[in-house]
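Heads up, one of the protein chains got dropped from this complex, but the rest are sitting where they should.
Going by the order they are written in, the chains are A and B; count residues from 1 in each one.
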Amino acid sequence: MRSRMAALVLAAILTVGAVPAMAQNNAPSPTGSNPTAQSVTEQQVLEQLGKVKGRGAIPDPKEAVLEQPQGREYQAFHERLLPWIGGIVILGMLIALTVFYLVRGPITLDERPTGVRIKRFTVVERLTHWMTAASFIVLAITGLNYVFGKRLLLPLLGPEAFSVWSQWAKLLHNAFVWSFLLGVLVTAMLWLKDNLPDRYDLEWLREFGGFFSHRHPPARRFNAGQKLVFWSVVIGGGILILSGIVLLFPISSLDINSLQTAQYVHAVFGMMMIAIIIAHIYIGTIGMEGASDAMVSGEVDLAWAKEHHRLWVEEEGARTPDGPQLGRTVPAE
Amino acid sequence: MPVIVAGIGVAIVISLGIGYLLYASERPPVYRTAAAPSVRIDHPGDNLVGPDWSGLYKTPPQASEERQTASKED
Partner (left out) sequence: MARMKFLCDSNRCIDCNGCVTACKNEHDVPWGINRRRVVTINDGRPGERSVSMACMHCTEAPCAAVCPVDCFYTTADAVVLHSKDLCIGCGYCFYACPFGAPQYPRAGNFGSRGKMDKCTFCAGGPEPDLSKAEYLKYGRNRLAEGRLPLCAEMCSTKSLLAGDGEIIAQIYRERVHKRGYGAGAWGWQVAYRETVTT
């Protein structure tokens, strides 16, 4: 659409003939004629088409682009905007979590543990989770090296050692995509149904999970907070994988601008995902008593389950993919 | 605990395995992939009609051209 419009405008201009003469700065030529009066100028082409493309002797179409000023925009994004985004999002999350831990403390079990353990996650679910998690950690660290490595690590390691580390970081980043992809797909398959929004989610979110009110809004197998993490991983992770694969196979996108766009998307979503997962790691380890048990051993105390996922216990019989494990109990309260 | 180690192990095996397979696969030099059919970059000395003027172009041997490209690559 833009190129058609540009062609029309260009045709109009050349017909009128005014702009070429104005666009070239000149005194009247000695012979009175300018043999290149009909040619375009750099200014014209950049204004109309955004970049300068032509034809060359080289078969590779990327080499036929003479000038793409979007490279300067890429420089500004990558060196000024992106480190700020990353710094604010990641450091901000760390600071917020620290404040939360100091003010609220870990979320402890109000009732006494019954000693009865029920199954929370099956082996397959846990294996998938840890495979995805390990892949994400490697991808996050090696990915952050592209942005912050030269700022933070290079002064410590020196140029040669840092280059060797960065070379390996690049290879690891490109390799761990595949296990991350498998992990995200299997995670989506396993938990999609349990993460669909239900009528208890709004209340859970309104009370902020009861973190500050010391109440326990009811939830099924996954509460609204967990559902947010799930959808962030599936959608955010999916976008990261897709944009990353575009960057991984630059032959496939013949246009330099689409590669730049893929990079913008990949970098911004990467930073956001790192912040979200930091919060997820917090709540799963020190943030909540008994949470890590669920994903490490696969079992939780019945009191914990009733407190944090009451409807899962009472209405669904603490169902896992292996089936319900308790009979449908009459609500106690 | 064992499931964590197993998860990490599966991730490493899958990713390094696929990574190695992709990395060790043929990475042709750019003059092979980015060349148009009209641009045949090999075997100077054979003209377009073939070495015996038959009009048939034979596929040249690989060895001679690989020897020439030594320094500036990689």
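What we mean here is this: a residue touches a chain if its C-beta (ideal position, glycine included) is under 8 Å from a C-beta of that chain, and two chains touch if they have at least 3 such contacts.
Everything quoted here is computed from the prediction, not taken from an experiment.
Just so you know, the chain we are not showing touches A, B across the whole complex. The chain that is not drawn here is touched, among residues A:Glu63, A:Glu111 or A:Asp322, by A:Glu63. Only one of A:Ser39, A:Thr98, A:Thr114 or A:Ser213 touches the chain withheld from this view, namely A:Ser39. Of the options A:Tyr74, A:Phe176 or A:Trp191, the residue whose C-beta touches the omitted chain is A:Tyr74.
Of the options A:Asn145, A:Thr187, A:Gln226 or A:Thr320, the residue whose C-beta touches the omitted chain is A:Asn145. The chain not shown here touches subunit B at positions 22-23, 27-35, 41, 69, 71-74. One chain of the complex is left out; on subunit A, the residues touching it are 14, 20, 24-31, 34, 36-43, 45, 52-58, 62-72, 74-75, 78-79, 145-147, 149-150, 154, 159-160, 162-163, 166-167, 170-171, 174, 248-251, 256, 259-260, 263.
In the analysis below, only the chains that are shown with their structure count from here on.
With centres defined as mean CA coordinates, subunit B is found 33 Å away from subunit A. Contact residues of subunit A toward subunit B in the complex are 58-60, 123, 126-135, 138, 171-172, 174-180, 182-183, 251, 296, 298.
Of all the residues in subunit B, the ones that touch subunit A in their complex are 1, 3-4, 6-8, 10-12, 14-16, 18-20, 23, 30, 33-36, 39.
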